[in-house]
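Just one protein chain is left out here, and the rest sit where they should.
Each chain gets a letter, A, B and C, in the order it is written, and its residues are counted from 1.
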């Protein structure tokens, strides 16, 4: 019986890209190698078919195939979350059901772009919560992409209304004060405690943890660092956490460029031998020779300064 | 051998909604009755799976089923255009190929939301043109939805670069001067002449035709009027054209409300006995009792003032 | 002692453009003639320095000069509302104070573009309400421009929090159901009754009144019609109201084009002899010869069909 996601989730949930071959087909061998690498890096969970997974460019059959491949490879060792955001609730329902039946631990939902006003957002999320049925779900708070802003009080109201909402992916920017407010609400007994994982590529990882996040869900291409920073903060070694984080910040920043970040990540994963090919499905950006050289420089610096990772 | 769309296309291309049953399933009987009604109304062509067709809420199998059902019912009497806009070129390619094999006359493509700058738009459309292969295609210019603005010169450049671009769906707002400029360019031999069909729910139908549009592609729920106005303008009877148009303008205006328009149209089509059920797939708007009463009032007025249509 | 705006306001508040001379200077003679014309048309009030008044293109001295000129000309016969939206509360405070001292009846405020979430909107409006001091104020609900959506419940909360909020300019689109909901709330004693005036160029004037609006605040260039439709609806003659409205709808529609509408309005006002020059301050749109000819055609039709107005 596969594990189900709940409010106690913590640590690093690695968001996995979807690897393709040069000809654009799903690269199953890379998907398996990538799954192994993320588990070896210490991931507490995986998230697939998120924004970063090029999910809208997969057809329904490919999406199901990728889900079941990753789930099989993980073999229940860690929970796997499947992104199910879709233009219609019917598609959301179908993908959520198929994913849970295949062994997913939960699903992730972002409010649809273009929702107008808090009430419309709450109403949309109620429909989505109904659509995913009895799957535990993650609320993705990512206004840079959706244009939808959710106040701490809205999160509180959703937590009250939807018992299967178990996790917040906190990706507002700036968003640190929101984490603080939500933690205060649950510490004071004014809302149910959710698992809160940070995001934004890890750009504020130490601060997120210090504000009370339980971990992070992001796709940074060297997740080993995320795991170690989480551990150092948990151990109370703030200076060591920042020291390690700072070594990686230049690369984090380079991966955090809108529209370009996924291409950088796939390039790093390919250079690390984790996936075979860095191609995105069209339409998508390509890295210039200059950008590759900059990433190479950063990786080279990093490999000399952080001896614990193999780059 | 089914007809292929070309630059000589003119008249009224009715954009068809996708009819659903109360339970959300595709309503095939309504789809057939609707196809018959639009042809009986004098449509020169049909457009399906457009923005108005709730295409993103269909799964791939439903989309293919709806396309083949409509094509079979039309039986080659008029050209049918299939909207193939999709997040990835692979899906666009698959739907275009399937549609053309099933007998479509051409496909319609809108540039993706979020493209930045003219060059990015031209590059995207080049990729899309490649993806749809040898299908004749319609460029949908609808910046209110896509946020992408295309100048007359960009349209000219696309017409030069892509020989299978045969039609412009001119839906910019305000957009009448753009039609004038494009017509002037082709009249002066400075660009290949495309078929230009207006849009925007018919809100500027007489003006579009007077500026040189070859007709209109829209989903106004009383397409008989569109056909008659096109004929009156073609016959040079400008006053009669405006007189008829003005009778329908209050309803056109009511259908042209962002986010609500499709629900109004389906309500009118249901009231006219053309489709069995006005439901949109979730998430989608519902008409209030007050809005229904207003539409009833407008239809009642219209049926007394325009005796030529059965409402 | 000049009158102060209160919740009993009703009828037609004409939004006045700011007339300029060909050389771009404020045209004071036209401003006086325009003021006279709007009062002669039956305006219950005037609104100046709104979005339509090119207020951001005036410097502070010009704005004050225009306000005092109009106020002097009106001479207390009707209330005058001054738009005071500004990037900073200091400027808002200064313009509100100067306007009230010069004899304005109240001020109008729209939430700033880019506010994120209901709480941010409420907090911004609280600051604005404080800034305008003891001036009665109008809440401008115009999401097409501001990107800010305000639910009926937010309006209710603002009405409770701010006793000097006396009027809602209801310009959401679609927005009829919002008027119905707000009226129901005050009819059922669940919120203080505000004056509600419609907007959107009059595009839904009969429906707005039938939903419970107390009138309309808009800049349609033939305000005589607005006054008569309000009277006909008040008298219960719905058919006559719609008949008259329908005659003007083609011109209303032409004035309601985003980015172009003000230029059309100034052209009509110039053709009617109300202002001397149709120029907008740069940067601003210019009407093409084709657009002018279309407006001429519409005015010509209208003058033959609505004998009660001089066009």
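Quick note on the criterion: contacts are C-beta pairs under 8 Å (C-beta built on N, C-alpha and C of every residue); 3 or more make two chains touch, one makes a residue touch a chain.
These numbers come from a predicted model, not from an experiment.
K.L.:
Which one, B:7, B:118 or B:243, makes contact with the chain that was left out?
P.N.:
That would be B:118, which touches the missing chain.
K.L.:
Tell me which of B:143, B:212 or B:285 is the one touching the absent chain.
P.N.:
Looking across B:143, B:212 or B:285, the contact with the absent chain belongs to B:143.
K.L.:
Of the residues C:94, C:247 or C:302, which one touches the chain left out of the display?
P.N.:
Touching the chain that is not displayed is residue C:94.
K.L.:
For the chain left out of this view, which of A:189, A:236 or A:258 touches it?
P.N.:
The missing chain is touched by A:258.
K.L.:
Can you list where subunit B touches the absent chain?
P.N.:
Output for subunit B: 116-120, 143, 149-151, 153-154.
K.L.:
Tell me where the left-out chain touches subunit C, residue by residue.
P.N.:
Here the touching residues of subunit C are 24, 54, 56-60, 87-91, 94, 112, 124, 127, 131, 281-283.
K.L.:
Which subunit A residues touch the hidden chain?
P.N.:
173-174, 176-177, 180, 203-204, 207, 210-211, 242, 245-247, 249-250, 253, 257-260, 288, 290-291, 294, 301
Note that in this section only the chains that are shown with their structure count from here on.
K.L.:
Over half of the interface residue numbers used by both subunit A and subunit B, so same, or under half, so different?
P.N.:
Result for this pair: same.
K.L.:
What is the distance in Å between the mean C-alpha positions of subunit A and subunit C?
P.N.:
47
K.L.:
Calculate how many whole Å lie between the centre of subunit A and the centre of subunit B, each centre taken as the average of the chain's C-alpha atoms.
P.N.:
A distance of 38 Å separates the two centres.
K.L.:
Give me the residue numbers in subunit C that touch at least two other chains, ranges are fine.
P.N.:
Nothing qualifies.
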